[in-house]
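Structure first, commentary second.
Note that this complex is displayed minus one protein chain, with the remaining chains in position.
Letters A and B mark the chains as written, and numbering starts fresh at 1 in each.
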Amino acid sequence: MSERDLIAAGGFVILFLLMLIRVPIGIAMGIVGVGGFGMVTGLKPALNLLATSPLRTVTDFNLTLIPFFVLMGVLATRSGMSRELFRAANATLGSFRGGLGIATVGACAGFAAICGSSVATAATMTDIAYPEMKRAGYGDDVATGVIAAGGTLGILIPPSVVLAVYGYITEQDIGSLFIAGIVPGLLAVLMYMLTVRLRYGPYLPAGAPFELREALRALRDVWAVALLFIAVILSIYLGIATATEAAAVGAVLTAVIGLARGRLGAASLLDCLVGALRTSVAIYTILIGAILFGYFLAVTQVPQNMTRMLIELGLGRYGTLVLIMVLFVVLGCFLDAMAMIILMVPIVFPVITQLGFDPIWFGIIIVMTVELGLITPPIGMNVFVINSIARHVGLGTIFRGVLPFVLVDLLRLAILILVPGLVLFLPNSM
Amino acid sequence: QDVTLRLAHWLPPQHAVPQTGMQEWMDSITEASGGTITFEVFPAQQLGAAPDHYDMTRDGIADIGYVNPGYTAGRFPIYELTGVPFLATDGPNAAKAIHEWYAGDFAAKEMGDVHFCLVNPHEPGRFHGKSEIKVPADVKGLNVRPAHSTMARFVASLGGASVQVPAPEAREALARGTADAVTFPYEAMKIFNVAEETKFHNDMPLYLSSQVLLFNNDSYGGLSAEQKAVIDEHCTPEWSKKFSEGWADYDKGVREEILNDPEHTVYMPSDEEVALWREAAMPTLEAWKEDVSAAGGDPEAILEGLRAALDANGVLYK
């Protein structure tokens, strides 16, 4: 091991120690970034990184779409669009056996189409769908498991804040990434619905009989969601707007619709802005740290060494890919999904490109891997969020309920790894 | 003693500059120093954002920085003259001329906290559009991705609006309709795939974007006398020219390719049309003069100095 390798290894150890004692993740990365850079180049230039780099990060125009998409999601949550979505999904899909569960997946997908956050999707659906399923006699495990899994659609179906950050880090077109998420997202919806029907269906009550008039009325009420999705995603797909413009347009339209329908007032609008600001600043803090950490990686050549090491293992293309995915799942046990993408993607990305994998496709695969971390024990953010709202349901119950969906997710990952065209044909047609 | 110098730039590693002039320059230094000076290159903004490269060099984050002074409007008012349209007709000889003109007092005044080494402009840049741009009036109402702050000003004076995206994202901006046209040298048509979107090219040589290579003062000061002599031999007007030749050759090659591609229209304005363009560029020069006056310089003398140096090297736009 060279001196720089030792510094790199030491840097990672200190990084994890700092994170473990609850130093904010971005700050831990920043400290190790500056300190490690200083070990190689001297302390003075390293401290000078702080004069330019954080300022450059917060003034980077390419990052402005993050607060815009966060704001759009917060506004959509606040204006109660999830309620209409659930009603519409229930009116169309609810008559099946297990129809409420299937409708919940559909409502999650609809909400994911305007909200870029999985946790927010899970939270709002817990509010709406959980009481309905309880009333219909669903077990706690099924009811919460469906929502936990359905919530993961939030970061796969566009818009997605995590995919946007992936695109920023890897310099990939964010619009293409969003469009690439559509087919895997729809595949997930289909597979989740089938899981509800086939795995739980026999034990679940039948839904209310189908009524055409109610279905049409309920569908008419989701015009706002449809309009927003079209305004944002179609304008990206058709090349009418950049992702940043689409994000701002989406946020403004969501606010206007909410105000016009009386769902938002001045006070709640301000509240949404504050909420979006807090979430965005938390992401910015990680990005500031990650970019400082990136200089440390550059001078110690960690990505190059990591690439060489992984390729020398001789696991082959798919073996290496699976190893990387396992690494993400393990880290998902204690790292936030966003933090994981920001910390780990720069390190493994050179390997992926060297192995000849498509960067857009890898973005979708790694986001799906991260999604898996949101619903697997011991730590699953979506599960925790549901637990914090539906207080009396134990974590174990939720994890038990979500297990079939985890298995289905693994199957979906395998399909998309074997048939990358499913991910890529839409963005390639842009 | 042996030293390894960190050289930071923001171009992709496969770009013509790191592949040709920069590599040649480093190899020559390593050889002349008997192997005592080597380099570690950090491409593609690995050590910091493109507009930060001046500060990174001054602050010692890099020992050597490849800096585009045009990315930070208002910070190097004298140097911004090099981006004003219709001054130079080629890249490498202009590099030598700009070096001769700037390296002394001006560099000390504007870039005094670093050690000035050399100048690296591209071949003159042109307008490339999705639609025809034959005369200045054609720019009115267009969204243009300008090369730097001075060209942004030029575009604005023609009634266009500037759209700011980093060079690697220019193609994307064109594809999405955010931009209708760009100002770029021909090489960008290929390296950034801009030619996929812009099928119209105005062939009139228009402006330069002129990078500088700078040393951190301590990094330079810490070298032995012999090593300093080697660096000094490589920070000359002649090396500015040599450093810039590979880029220019590549640019000319791409221009030939586009000329021979039936998909593309390459238009050379008539003498009357060129006169229109030159007249349209006068406000940009005047605005520059005001900036320099405000910064306490004598714009007429500074302008005459650059024109004389360009003339002496046979590349003054006449």
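We adopt the following convention: a residue touches a chain if its C-beta (ideal position, glycine included) is under 8 Å from a C-beta of that chain, and two chains touch if they have at least 3 such contacts.
Here, contacts and distances are computed from a predicted model.
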Per UniProt, the name of the complex member that is left out, chosen from "Fe-S cluster assembly ATPase SufC", "TRAP transporter small permease protein", "Sulfide/dihydroorotate dehydrogenase-like FAD/NAD-binding protein" or "Tryptophan--tRNA ligase": "TRAP transporter small permease protein"
Of A:T41, A:T104 or A:T126, the residue in touch with the unshown chain: A:T126
Chain not shown: contacting residue from A:A113, A:V161, A:I182 or A:V222: A:V161
Candidates A:A260, A:V274, A:V326 or A:L407 - the one touching the absent chain: A:V274
Residue among B:T4, B:S131 or B:Q164 that touches the chain left out of view: B:Q164
Residue among A:F37, A:F96, A:Y138 or A:Y284 that touches the chain left out of view: A:Y284
On chain A, residues whose C-beta touches the chain left out of the figure: 18-27, 30-31, 34, 47-48, 50-52, 54-55, 58-61, 64, 67-68, 70-71, 77-80, 82-83, 117-120, 123-124, 126-128, 155, 161-162, 241, 244-245, 248-249, 251-252, 262-271, 273-286, 333-339, 370, 374, 379, 381, 385, 389
Those residues of chain B which, in the complete complex, touch the missing chain: 55, 72-75, 141, 143, 149, 152, 156, 161-164, 178, 295
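Please note the rule applied: only the chains that are shown with their structure count from here on.
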Distance between the centres, which are taken as Cα means, of chain B and chain A, whole angstrom: 41
Contact set on chain A toward chain B in their complex: 41-42, 44-46, 48-49, 51-53, 56, 60-61, 171, 173, 175, 239-242, 245, 294-295, 298-299
Interface residues, chain B side, partner chain A - complex: 6, 42, 46-49, 51-52, 55-56, 59-61, 164, 168, 172-173, 175-178
